[in-house]
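Incomplete set of chains, arranged as in the complex.
Read from first to last, the chains carry the letters A and B; within each, the first residue is number 1.
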Amino acid sequence: MKATTEYLWFNTSKKREFINITSDVKKVVRASGIAEGMVLVSAMHITAGVYINDAESGLIRDIEEWLQKLAPEGPNYNHHRTGEDNGDAHLKNLLIGHQVVVPVTEGELDLGPWQQIYYAEFDGRRRKRLIIKVMGE
Amino acid sequence: MKATTEYLWFNTSKKREFINITSDVKKVVRASGIAEGMVLVSAMHITAGVYINDAESGLIRDIEEWLQKLAPEGPNYNHHRTGEDNGDAHLKNLLIGHQVVVPVTEGELDLGPWQQIYYAEFDGRRRKRLIIKVMGE
């Protein structure tokens, strides 16, 4: 069995941003030399998500508006008594998920034709990190 | 380490359908000869989900109604400017998740007594695919 670990860093200019990281994950998988296995892609923060969906700008706006509706920004979070103001970002993380596991087959990401891997920043403008871990042989 | 990969195809007659695939996943695990490991079960589309819950018809109706409430069908998605009409199906996929990782112990799915694996179609009536990847030894 082999394992390879890489970290990606982000420092977004906006509070919320959706970044397509599919090609980054592909590069790590190819460099690993692993032909059959799985790759874990996981945000290392509790106010950022990782998900798989379409690389279509209208849909990405829909996803942001939907997350705002179901986990709205606002003052009324108990968490804010600590001095934080990002309660909504924690709930957005829980709603969309913070990790995906992608199959690796014949040395490539085994994704469907429209599946793209996204890093979803919900509380940006500072350095944040993501782990990519490939495991297999 | 061993790895086995199988694909299931679906072509539902209804737009939305919930299909219990537990026995399909069990068959792939048994055929793999893997005693200890994990099996990844992942929809290869961005308008279908995979989840684990109860095989009870009333609950399945509850799940469908709940997904309709939190991610409703309707005309008001930015994504629809591309000519698509399935914005809701993308959000349903994100809400319920598109994959599960199930433990394999002593050659069997290590699930609790009520846990069943479901493929959830949100935009059916066409051929769609799911991957089952077992890894372990």
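Here is the rule we use: a contact is a pair of C-beta atoms (placed from the backbone, for glycine too) under 8 Å apart; a residue touches a chain by one contact, two chains touch by 3 or more.
In this text the structure is predicted, and so the values were computed from the model without any measurement.
Undergrad: Please state the number of copies in the whole complex; 2 are the ones shown in place.
TA: 3
We take it that only the chains that are shown with their structure count from here on.
Undergrad: Between subunit A and subunit B, what is the gap in Å from one C-alpha centre to the other?
TA: 20
Undergrad: Mind listing the subunit A positions that touch subunit B in their complex?
TA: 1, 36-38, 51-54, 56-59, 61-63, 65-66, 70, 95-97, 100-103, 105, 110-112, 114-115, 135-137
Undergrad: Along subunit B, where are the residues that touch subunit A in the complex?
TA: Spelled out, the residues of subunit B in touch with subunit A are 1, 3, 5, 38, 40, 42-46, 70-71, 77-82, 87, 90-91, 93-95, 97-99, 101, 129, 131, 133, 135.
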